[in-house]
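Right, one structure below, let's go through it.
All protein chains of the complex are present and in place, except for one that has been dropped.
Naming follows writing order (A, B and C), and every chain is counted from residue 1.
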């Protein structure tokens, strides 16, 4: 018998992607999808790509219905909304993967600083595991609630982790991130209006994007310092999907490229969803389109004093829905790659 | 034991897509891939999206090797090259799906007219079945060699077939077709150079694209007329994948939209890969991206005298590699949807 | 002394383009720009491309201020809003070019049918001249109020006019039109949200776009028939600017391509803003990007029974703001090309 899955907040692009992946999962069965604004509408009417794969009708959220119909839930709600439903579901003992930022900070004060909202369930934040399987697989395995990482933090941390762990990094780390427009969601804004966003590139939230807080929190856990110096600048790129991070790490000591490769291979050679690219090949977001893979490569700067890390993910898959399914697989004791081993759709 | 598949001409986008789909197919195993220009290179080096799914090395074509290693072959060669290898493989009794145009015309003279090449194996052309399963499923089932349709003809004929069969059409049929740039292949040309092709649209081969010949041949078989009057104008659209056909059919007699829906549902309601869209919803190529589906809708013009048919496919999947796998499934007696039932990747 | 120009409704893309062109015009001076929603904001804050060229502050519309400050006005308001201000300005004797649809139909009933709005000043509609200079130059010269044509009608009528005038056309004319997304304006909609509109193409308003009414009205004037049979289907193309019309005209009698060229050259060889492309060269919207030119070409279908007309314009220039300036030049007795003779920005 299949495991019954609910998607709370299913009308956005992350919800669509969750529905697509649950539909393809051999051990999951989608039993409930909710969306306030579109209650009563078939999801395949919003997204004809789902026709025949998921023709469920979106419902208003009702805790008792969800608790009865679902063995596990994926929260696709916006930040600020997830925490309104998480506590009750948690108390009902239902395994939760929350894709919002609400449960990503162990310390709710930190959340309140970056998101400007009063936290409604700091006790859940405290126990929620940060769902980056490459770093926290064991903890996820034991977790009842997982906070699925943000798209930028996922791309940045997967690239940085081995270098940080191996203590290669000197002072300030620069993360220059580039995102496709779907990362901004389905909400209409001037920035994501086609004539404003197409055929152009621009930076945004230069002095303090919320994901900087999340990245800093996680880096602190890895390197055990008080104030990691991180600069993070995101950019909007005229493409649908994908995040590319170019990360500049000042090297503490001289090191050659083969030693770096050894460190990265040591960390990642058995990882299902991280691919180290061959020497001289750099990530292109299109190569991971529609897939749960992170492509990673590294290079020394011309003066050999800076390590340049590059990573590409699909923001809606490894950066959101795919990673959520990966986490759920681990939580439920299923093979981690179940329902997720699709190659990218290129070109 | 899995069926061993060879892809002859595997370095182009169609070859890549064939490799991706064979890798995902539960009953197929890829045993041989060839490409003259890239012999010795791993296909996943050309296309990092395949890393871990298909890391085979491309070989030079060698008939005896292919015949030994493969239970069935997919020919991804350019038109003019396929017919050089098809005859021998056919004589060796190996099931073939040819994705080039070489075997699409029953009458080789017709091929020679449209392609300007001497045909090398008219006897194979004569027995090859035109691989549009929605029209010729039974014949494909019995075939040893299948000519996989062109991308434009696939999109056009799926939209037209029910209307033609129901004798709705009066005089000249106009097919205005719009294609993503991957339809032009991986060969470098000025027309497909990014700065020429991006952020613009233009028609090409207005007075006689080769696919017009193929569409006319097939329409003749459906409606049994000598000279079907067809105008076909293709356009290059700044997108990667996808074909949209907008087809204008002068109505022989007045008919209302519900009767038309009845005709289309009668024809297609059991088809695995054709989806009729609900009233007022029109196809968008992105909804079928990466998938083997054809989305079809229809509408009456404002004066109700012209039937407007619209269809969208992914040119590399239903318009090429996906349809080839569908044909191979049918030829080999496997469930037609095996390895092909993935929803489109939207957005 | 320069002619003082006002732009009423200046915050949208058409308003921006009007401001850009007025700023470049040697005989015009922009003295007043209005926009309800952005009153008090500098237009160069909305559009940094205007920095240093136009730094005027947007004002609320005030009839007496406009009448005092301006020698002529350009109405960039949405359809339904223009007619609210046109009457008073007309009575004040101020030359007007209205870019909305409000004054395009001589017969206000026709407007009411297509726009679903009660017309507020049918008497102005009756005297307003349809501002397609290639057809109505003399009338524009004498006009006090000009209705600037829609973008689709401009592209379609310029391509069709010589063929219609020369009585080449048989029955139903098919206009398959493709537009860049800026044609839908600056208003946020799901259809123009980047992730929905990028990397895809789709038709819209298949059974009756408003511009069909306008095209039909104009064709009637040219060919003097009651019910010209026109099918018009617009499509959204993932590009910023540009309209391409592909028009299928059934030929009344056989004709060869050189005779057609003669007809087109006869009509257009002295036209400043229409360029007939050489044989075998087809329009690409990017070649007219940012310019007031219409590129036109024609070809016979393979069976020589259908004339295929192709035209490309920049929807915001020849399809809107540029044509408005061209009309204003004519109305004010200035050289028609003044301030408009810029080549397209390619690539």
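By definition in this document, contacts are C-beta pairs under 8 Å (C-beta built on N, C-alpha and C of every residue); 3 or more make two chains touch, one makes a residue touch a chain.
Bear in mind the structure is a predicted one, so any value in this text is a computation, not a measurement.
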Subject >> Residue, one of C:100, C:246, C:289 or C:306, that touches the chain absent here >> reply: C:289
Original post:
Just one of A:95, A:195, A:322 or A:339 touches the chain that is missing; which is it?
Top reply: A:195
Subject >> Hidden partner chain, residues of subunit A it touches >> reply: 172, 174, 176, 178, 195-196, 198-204, 206-208, 212, 227, 229-233, 235, 237-242, 244, 246, 248, 250, 282-287, 289, 299-303, 305-306, 308, 310, 312, 347
Subject >> subunit B residues touching the omitted chain (full complex) >> reply: 13, 181-182, 186, 188-190, 192-195, 197-199, 238-240
Subject >> Positions on subunit C where the hidden chain makes contact >> reply: 13, 16, 20, 23-24, 45, 47-54, 182, 198-199, 240-241, 275, 277-278, 281, 283-284, 286-291, 293, 295, 341-347
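Heads up, the rule we're going with is that only the chains that are shown with their structure count from here on.
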**OP:** Look at all chain centres (mean of CA atoms) and spot the one farthest from the centre of subunit C.
**Re:** A
Original post:
Copies subunit A, subunit B: same or different interface, half of numbers shared as the threshold?
Top reply: same
Subject >> Euclidean distance of C-alpha centroids - subunit A vs subunit C, Å >> reply: 46
**OP:** Calculate how many whole Å lie between the centre of subunit B and the centre of subunit C, each centre taken as the average of the chain's C-alpha atoms.
**Re:** 39
Subject >> Sequence positions of subunit B contacting 2 or more other chains >> reply: 198-199, 240-241, 283-284, 286-287, 289, 347
